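Shown here: the complex without one of its protein chains, the others still in place.
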Amino acid sequence: MAQEMRATIHESLERKLNVLTDIVFYAGSVAIALLAGGLVMLVAGVSPIEAYKLIWDGAVGDANGFKETLVKATPLLFAGLCYTFAYRCGLFNIGAEGQLYVGALAGTVAALYVPGLPWYVHLPVCILAGCAGGAIWAGIAGFLKVGRGASEIINTIMLNYVAIYLVSYMVTGPMKEPGGTLPQTARLPDSALLGKLFDSRLHYGFLLAVAAAILLYFILHRTVWGYEIRAVGLNKQAAKVMGIPVNRNVLLVMMLSGAIAGIGGYAEIAGVQNRLFQNFSPGFGYDGIAVALVGGAHPLGNIGSAILFGGLRSGANAMQRMTGTSTSLVYVIQATIIILVVCNRYWFGGLKKRIIASLTARVVGRRSDARPEENVAVVLGIGEREGRS
Amino acid sequence: GGADSGGDAAEPLKVALLTPGPINDNGWNATAYAGLTLIQEELGAETAYSEKVGNSDAAEFIRGYAEDGYDVIIGHGFEYGDVMKEIAPDFEDTWFLVNSSTLSQEPNLASLSLNNSEQGYLMGSIAALMSQTGKVAAIGGSEIPPITKSVQGFELGAKETVPSIEVLTTMLGGDSDVAKAKETAISFIEEGADVVMTNANQAGLGGIEAAKQKGVLAIGSNQDQNPNAPDTVVTSVIQDYPQAMKVVVERISKGEMKAESQLLGVKEGAIYLAPFHGFEDKIPQETKDKIEAIVASLMDGVKVISNE
Amino acid sequence: METEIILETLELVKRFGSFTANDRLSLAFRKGEIHALLGENGAGKSTLMNMLSGMLSPDEGQILFRGRPVAFASPREAAREGIGMVHQHFMLIPALTVAENVALGMKQGRSPFFGYKRACAAIRELSDRFGLDVDPEKRVSSLSVGQQQRVEIMKTLFRGADFIILDEPTAVLTPPEVKELFRVLRTLKENGKTIVFISHKLKEIREICDRVSVLRLGKLIGTTDQADTTSADLARMMIGRDIQAPIRRTRESGGRVRFEARGLHASENGVRLLKNISFGIREGEILGIAGVDGNGQRELSEALLGLLPMQAGSVLLDGEELGRRHPRRMTALGVAYIPEDRQKDGLVLQMSIEENLIAKEYRSAPFSRGGIVNKRKVKLNAEEQIRKFSVKAPGPGAPVGRLSGGNQQKVILARELMLNPGVMIAMQPTRGMDVGAAENVHRRMLEARDRGCSVLLISTELEEIMTLSDRIAVLYKGELLDTMDREEAELDRIGMLMAGALPNAAEAIIH
Partner (left out) sequence: MNEEVVVSFLAAAIRLSVPLLLAGIGILFMSRSGILNIGMEGMVLMGALAGVVGAHYYGSMEAGLLASVLAGAFIGLVFAFLVVTTGADQVVIGTAINLLGLGLTTVFGRSLLGMGQEAVQAEGIPVIPIPILADIPYVGEALFHQNLLAYASFLLVPAAALLFYKTNWGLQVRAVGEHPLAADTLGIRVHKTRYACCVIGGMLAGIAGCSLSLGILNQFTENMAAGRGFIALSAVIFGKWTPGGTMAASLLFGGADALQLRFQSFGIQIPYQFMLMFPYLLTMIALAWFSGKGKQPAATAVPYKSLSNRSE
């Protein structure tokens, strides 16, 4: 009995330590990535210290910088959640970019062509339209996967291009501002816009994104549906045998994942741009993958990593403003972060295990049984991919 | 006008520039960068620039520069208009200048645009005059007004100058795919076009390369593109944003600026022909005379090309 | 000559973490013998053989081959010395042809080109010499299991192996295929090859082997001449005690038919999987389905559960036809299912024990209400089940993947019995489990039967079928041959039916 108790304490402690070390090592990875980025700067002839100081000042240096960081974090969080949600169901939705575009398009259609509603009706209608747009776009890939077994990875990538051209066509053609010459739609009516927070560029979309993260966390970890999604994501075959409708879940998750990106797209339009035009997203959808990974494919973890990447972007903007250094550097830093985080287990897995073991041993006393190699992966949940067909 | 602080002789004028694309694109963005360099060199201004500023980031940059005390902020593209309009009232001591737009707002927002239709008209006329086959081609990059207008102007100019001419036009839908630009030009050349104009920033050089390879002529756009292919580019119709920007900033520094939109063209010397370089001796005098006549009619205001 | 030792192990040790899979093993193999290796699941047989064939390297001890110490860093090095292994799970590449599989990784002289014709010719030649009967130009995916095994043997011969290890080669074969294999093995032996033969089946060992070594819990119990021992001796050596058949109360006769199948037909891509399968199971009865692996067992269970579409036939529960079936619906109707492959089909290894335990009931109270999972109830339930089934686990929140095979099976069993099922479909419920754990499972199944549950037991272990079943049927090539009461079932007859040796004498009987 006592031993059982000890085992339970041991386990919960170990789990906490695991989360803790993960956070520490992820932070370490980010730090190393920044160092690597610094190296690239040196080669490119920029002073890394000065650049990072500018990035830091720009991102969190003052209230305005931080608000700007959150403005950037908003679409990134939506895109990260989009990737995360599909990932947890064993799907690779590389199509957040396209889904952002179509979401923005659908939301804008509702904003411009459903006139005369009070804001408390109009805004929700527009957001729902954005949802629907993203959901349909991702649903195409989901449908092709379920119905034809076509890889969602490739289809979502292809749909990104199609979406961007579709929006380009709409804003230069049918939805062009009446009487205007520019390739953009008319300004959205006030009733369709998202309000601003603290009298800055920060808008309610950010709160919407945080709410979406919490909702997804709740769905994944507290609900029956989330249980199904995770089971499908981890072991499709077993899920099927247990009676979980795999195909239905794949399709639904794909659609909800797209819907999240869809709101993200509309929020960017209704919160920041106020009208739709071509190429409004500078690759938020692709950055979302990095956000999801660094966030540990956990909805709440995404909030932190979206702010990190948002800060990186707004900081890099500040840096460019002051020194003219190209923001492309940020891509390099982002890529390095992704690589280091994904390979975390390979480089630091052993070290991490040893740290956890020695810490647990110090607190509870050593255990005799062997710890299979796989455990680390299970808790990490990253770099591991199960249940893919 | 409220922005008179720039007149302080003690401190140099601070000028910031935002461009939508990379400043080394040999096209639209490079022009603006050249303008900024000119402003720095000739007006002794302190300058800063940010490139590849997308719409989602524009406000951040503009506000940032304004807060950093810049006297003039130039947004090189109509897409910055909306944002500048919104921010301008908060910084009355700063002048906001939108290029390629017709926007204005009291007291401190002005815009500067060149008559792209006129530019296109000139290019089209020259192309038509140079053509042996009776077919000329114009290829545009992104579907945005300065480019679409230049392509439309090209068609107009070619047809008015040589009524029998056939004009092939298309849009690439983007500025970065050089291969596509080149192939498009090749397809037009193989259709029979023997003079090609490409107005597509980075990708634009693909059109000139195609002409060079196929042994036909090209008309350069925006900058003197002859050095890229001396035996191919007959001439270029330059839209002298650098000069225009300098003039405007100079006005600001003298406190003479008004918050209105300015459309500059051949008449104002903002659009003109590049030298013929090696073609000087190859073009028959008769053709040269015709070209000169067209330029002169635009210059005198005898001929007016609307930029609407 | 007779006693020349070709390979010898000295105090060989292999550990996995803190678990010792091979504990100071010293064995000797004579040239030209067929040497059997016997032992329970997990006794360490495969581990030992993997070390001999260069798949694993020993932690301690030494291997002497032809008198010289050897240390293989890879299977290739072992093959170069003349040691080849046919793995328990075939190592064939289905997308390639036989010749490509066989000659893969072999260089022919200095040419970078793969001499397909030459390889084919060499294979044909070997095939004729050892009577293997393999066609080098066929794609492996089109071969039967028996043929694939011969390809595996061909792979070792092609590499010039003199020492050939066969890890449970008969587990997947039908009796005629086993006969065929034995003929091949004898030919190999006549050609001077040494063969290590791993099997759980005493009868086979007695038929083909010269000497037997027995492993238990990673230790060597002993090596004897096959002719000098009885089967009972071997069994005792293997398990460490006499085999005790679990006590099975005889069933009170009568009772109504609870679960029934009528004329099930299933085929896929023109291949017939199930043909006219009919049976009925009464309340409190276990119907055992014997048969060699791959004769439609998996398909039958999946068809019953609704995972495999059928072309004809119906399934009845309490006399009512079920129509369209689906695992979820079957669960709702009180049908429990123990799948064959617990790690692939039965569990989500990365999920915790508590979450795996609710896999069948997560949608209903008390585990969830209004679509929201009640974590407290889930945890309480897990604690209860862990106690009840004495699952060895660190806690309810531990990932199931961390448990040993036996304990994983206990989790599945607990989950299925939580349903209080009226019907249970159990496939290979004790596969890969040691005797103690297997007995535990058997006891639970009998308890369920005694509570009135109708059990369909599908197993390739004839012994398990004989121990548990009230009635026994044999599955052969997707067809149910004969159904008999346990009391009148004779081993011989069942064995012959499993081999397809008897004509379909009796139509399956519906009670």
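First chain written, first letter: the chains are A, B and C, and each begins at residue 1.
What we mean here is this: contacts are C-beta pairs under 8 Å (C-beta built on N, C-alpha and C of every residue); 3 or more make two chains touch, one makes a residue touch a chain.
Everything numeric here is computed off the predicted structure, so don't read it as measured data.
Looking at the complex as a whole, the chain kept out of the display touches A, B, C.
Within the set B:50, B:228, B:243 or B:262, the residue that contacts the chain not displayed is B:228. For the options A:293, A:306 or A:322, the residue in contact with the chain missing from this view is A:293. Only one of A:34, A:60 or A:342 touches the chain withheld from this view, namely A:342. Listed residues B:36, B:103 or B:168: the one in touch with the omitted chain is B:168.
Remark: the residues of chain A touching the chain excluded from display are 40, 43-45, 92, 94, 144, 148-151, 153-155, 157-159, 161-162, 165-166, 168-169, 172-173, 286, 289-290, 293, 326, 328-336, 338-339, 342-343, 345-347, 383, 385, 388.
What chain B contributes to its contact with the hidden chain is residues 22-26, 30, 33-34, 143, 168, 170-174, 176-180, 182-184, 186-188, 190-191, 202-203, 205-206, 209, 213, 223, 227-228.
Remark: the residues of chain C touching the chain excluded from display are 55-57, 73-77, 79, 85, 87, 91-96, 100, 103-108, 112-114, 116, 155.
The rule we apply is simple: only the chains that are shown with their structure count from here on.
Taken together, the touching pairs link the chains end to end in a line with two free ends. If you tally contacting C-beta pairs for each pair of chains, A-C comes out on top. Chain geometry summary: the mean Cα position of chain A and that of chain B are 39 Å apart. Annotation: 44 Å between the Cα-based centres of chain A and chain C.
Centroids built from CA atoms put chain C at 77 Å from chain B. Residue ranges on chain A touching chain C, taken from their complex, read 7-8, 10-12, 15, 222-227, 230-231, 234-235, 237-245, 368-372, 374-375, 378, 381, 384, 386.
Interface residues of chain A facing chain B in the complex, by the touch rule stated above, are 68, 71, 75, 165, 168, 172, 181-184, 187, 201, 268, 272-275, 277-282, 314, 317-318, 320-322, 324, 326-328.
Those residues of chain B that touch chain A in the shared complex are 16, 22, 48-52, 54-57, 59-61, 64-65, 68, 78-79, 82, 142-145, 173, 308.
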